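The complex appears here minus one protein chain, its other protein chains still in place.
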Amino acid sequence: MTSMLQLRDLGKSFGSFWALRKVSIDFKQGEVHALVGENGAGKSTLIKLIAGVYNPSEGAIIGPLGTELKMKTPRDALSCGIGVVHQELDLFDNLTVAENIALGIDDSGFVKPSKDKMAARARKALDELQEQKILPSMRVGDISSSDKQLVAVAKVLTWDAKVIIFDEPTSALNAAEAARLLERIRHLRSVGVTVIYVSHKLGEIFSIADRISVIRDGTLITTRPVAEFDHEKVVDAMLGRQPAEIFPLQVKPRPTQEVLLDVADVHGRELAGASLKVRAGEIVALAGLPDSGPSSLLRHIFGMDHASSGSIAVAGKPIGRSTPRAAIRSRVAYLPADRLREGILPLMSVLRNAEATDEAMHTSDGTTRRRKALAAIKRLSVRTSSILNRITSLSGGNQQKTLIARWLVMEPKVLMLDDPTRGVDIGAKSEIYHILRGIADSGAAVVFTSSDSLELARLSDRILLFRHGKVVEEIVRDVTHAELDRAISAA
Amino acid sequence: MIRASLYAGLATLAMLVPAVAADFTLSPTIKARAEAKEQPTFVVSYHDPALSVAVPMRKGAELAGKELNVNALFTGPVGGGAEKQVAELENWITKGVDGIAVSSSSTDALAPVINKALAAGIPVVTFNTDNPASQRLTFVGQDLVYSGVVMGETLVKEMGEKGKILIFTVDAAAQWSKDRENGARQALAKHPGITVASLVNTTNEPQQVYAAIENAVLANPDITGIISLDCCSFPAIGQYLERNGMAGKIPVVGSDLLPQTRELIVSGALTSTITQNPQRQGHDAVLVLNQIYAEGKMPPTHTDTGVEVIDKSNVENHQAE
């Protein structure tokens, strides 16, 4: 098979930090090549290099004719026949589906293509995906995130690219939608397109990939045909050690313990009758597709969204129409998924960040507050040369530990975390897992969501599976993350 | 008639004269400099040097500087703004000058800084626009209420003792505008046959000035006379009347002699203007300051720079300002 794209000793550094180092992969024509690795392993950097978003710090990208491709911008990459379906969905909420699809291909002339022409192109692309309910005239800001995902795919299909990179394309799709997408990808392969497929859903990868490359800590661990792998081997290669070394021991549920969080029949944004109970000392994972309810439920409990009906009680006391301040007073803690926008106070020091909630709530006097914050920072072993450094000088993992320290100061009864290890390297992840287990052991209830099914399966004592805004299944037995993936996407 | 109004004006003036600081003493530094016959520096602060009426004022001040061999600095906040003028003056006080002449953008805002300068022993006079709330040593300029009276009387003379008029101003809230408006209304009140249809605030933006005139005249088609309280809405009125075939049909009395105003008086679209002789105001402000500095002579409370009525009959004798 001919080579479509060859990476030779490709690397990228940011300052003195190498996000990617000497990666060499040969992508063949007409293959589906899966790229796997933990969060922060370097996959995104690699994709951005191939897509022309970043320029390499070392090495080269070689095209099918054996010449080096010098891509300074995404448009250069596109003209070299490389298209990307980005994970962060680079779509325009203010434009229609048709305009989103036309933008970037059909905008070289002076006059904008007519509405009909754009609509026809969009219709054709959506038809190829057998997608009927999305109309070209809809505003992208008005459609659901799974529909957005499909629009992003449709857009790349119209590009006629020879190499297409899919970055977590099914993360917002249900099983049927995902299966349809995989079908499209098989079709692309059959007509000679090279597909680079990035996903952490191993089940999907084994069903579609021809070869797998594993990346860890910025370096390529191995590239092998899919037949030489199985689930265990991929996970081992990704983590570099056994899962047992990373995750703390799970414990059986403790039905005798006090119920600290009691949610009954809550309706609200993305919620349709969600109910659950969490007891002191246990860690409960909320699993489900994005938009199916887990993240939204946490926001409702913390008073950031308001339920239209249903009740929420903390330690037996119902909380009414809540606000974050009221939730904090009930000793509920919440770590948002968007650490940069909703978590850290970027202009302040590590210490001030850890003290922030206590200070805002006037819980302790200054001396006590400082003593508690210092103790929490120490207990979580936040790594920084000085606690007076700005929090932004810390790595993602240490920022996250500082935010957990902020809540430890408040001695919460219920600790809720929305995707707490996003953008955190594997070492810090393991530390965070042990910290959470320690917090549960000291008598708090811990509830979390995650985009990583391995984490859902291995960190929790039990898993509550969400579908369409409510809990549909409780999983208490041991479950592999592949089984869990299937359960999440089954719809 | 004119004589009667002159008396009325003077009477008003007498009522307005504020208490003057009798206990002002020149700072020792300035005194020493004066005795050593050093060249003094006077600051002439106008409330907006970007206005066209400031140009002859600057000329007058600079002329006086040459004549008297003193350093006369004409300055002020471009675009106006009381707080900017206060800040500027504070800087001059800190720097140390030998005398200050101020035209106030706001009476209340400027009074404290004027008194502060006086307390520091720097002589302060006001010119063009007075600041009666302060303890300034003298006011060099035209009395604004009186100039309003003359406007009203001049219009009555042109229009007769019956009719309906419009009054325009670029800034109805400013002290100078209120003073002139009061004066004009005082004069008009003597003639029960005359009504003021509206006071129109045009704002400073030339396009809006023109639009406001257009709208107001359209809304009041039966007007028999117009007064403009300021330099800058005045020529636009003549322009509007000329373009709409109304030139010469409605008497218009205004203020100052801008180049356009002069042309429109010559062409007959505008009737009369009350000038306040801005060049003389700038000149005399420096003159009075130098008298205080060089001769230690305290001026009277008002140094009049006069009122002159210019119309078609005598406009040839006057240069535009």
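For reference, chains read A and B in written order, and residue numbers begin at 1 within each chain.
Throughout what follows, a contact is a pair of C-beta atoms (placed from the backbone, for glycine too) under 8 Å apart; a residue touches a chain by one contact, two chains touch by 3 or more.
The rule is short, and it goes like this: contacts and distances are computed from a predicted model.
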Out of "Electron transfer flavoprotein subunit alpha/FixB family protein", "ABC transporter permease", "Phosphoribosylformylglycinamidine synthase subunit PurS" or "Anti-sigma regulatory factor (Ser/Thr protein kinase)", which one is the UniProt protein name for the chain not included here? "ABC transporter permease"
Which residue of A:176, A:251 or A:476 touches the chain not shown here: A:176
One chain is left out of this view; which of B:182, B:204 or B:301 touches it in the full complex? B:204
Touching the hidden chain in the full complex, which residues of subunit B are there? Just list them. 48-52, 54-55, 58, 78-79, 172-173, 197-201, 204-208, 210-212, 214-216, 218-219, 232, 235-236, 239, 243, 258-260, 263-264, 267
Contacts of subunit A with the absent chain, listed as residue ranges: 51, 53, 73-75, 78, 84, 86, 90-95, 99, 102-104, 107-112, 133, 138-139, 141-144, 146-147, 174, 176, 468, 491
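Basically, only the chains that are shown with their structure count from here on.
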When the centre of a chain is set as the mean of its C-alpha atoms, what distance in Å lies between subunit A and subunit B? 71
